[in-house]
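Sharing a structure below in structure tokens format, with a few things to ask.
The other protein chains are all here in position, but one chain of the complex has been omitted.
Coming up: chain A.
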Amino acid sequence: MATESANGVSSPELNERDVVITTNDNRNFTVKIGVARVSKTINNMIQDLGESLDLSSGIPLPNVDGPIFEKVLEWCEEHKNAPEIKVEQDPHTRERKWFTMTEWEEEYFRKFLSHLWDLAMAANYLEIPSLYYYTCQKLAERIKGRTPEQIREMFGIEDDLTEEEKAEIRRTNVWCTY
């Protein structure tokens, strides 16, 4: 059953149809299926429901709230026809290659800089590899070269380690800084 209906759902006409998605704060978003399925989680739900999919009654997303889903949808709209991204390693340095972002993507992250952790969580749950990997890379970019104090301040993290604990962690990991 899954394969037949899945084939049916993949048709281009269906991508143009609307689906209603309900976030955990009971907001309804009417989205083109072609955009919504950038999320593998939503795509799987659409495929699983197959013929029985009632496009008007909506797909519930219990783990994402409206304001974040709005931002995620902006990404999906821009990336609806984008090819799957690949995580690659440089064969010489064995470092993970950093993704090169487009002007649009750079602007997107500049706009939502204070929501990077939410975006990473949502993208992880919704299985949107491009958004997930790019957001994590952005977060790493922000952490790079900063002191623990600066990192805490930037992300509003409470300092819950004692001075002794911090000194001990520093002492036993000092080799990392060479």
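The definition used in the following text is that a residue touches a chain if its C-beta (ideal position, glycine included) is under 8 Å from a C-beta of that chain, and two chains touch if they have at least 3 such contacts; residues count from 1.
Assume contacts and distances are computed from a predicted model.
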| item | value |
| --- | --- |
| Chain left out of the displayed complex - its UniProt protein name, from "S-phase kinase-associated protein 1", "Ribosomal RNA-processing protein 44", "F-box/SPRY domain-containing protein 1" or "S1 motif domain-containing protein" | "F-box/SPRY domain-containing protein 1" |
| Chain A residues touching the omitted chain (full complex) | 65-67, 93-96, 98, 114-115, 117-118, 120-121, 124, 132-133, 136-137, 139-141, 143-148, 151-152, 155-161, 166, 169-178 |
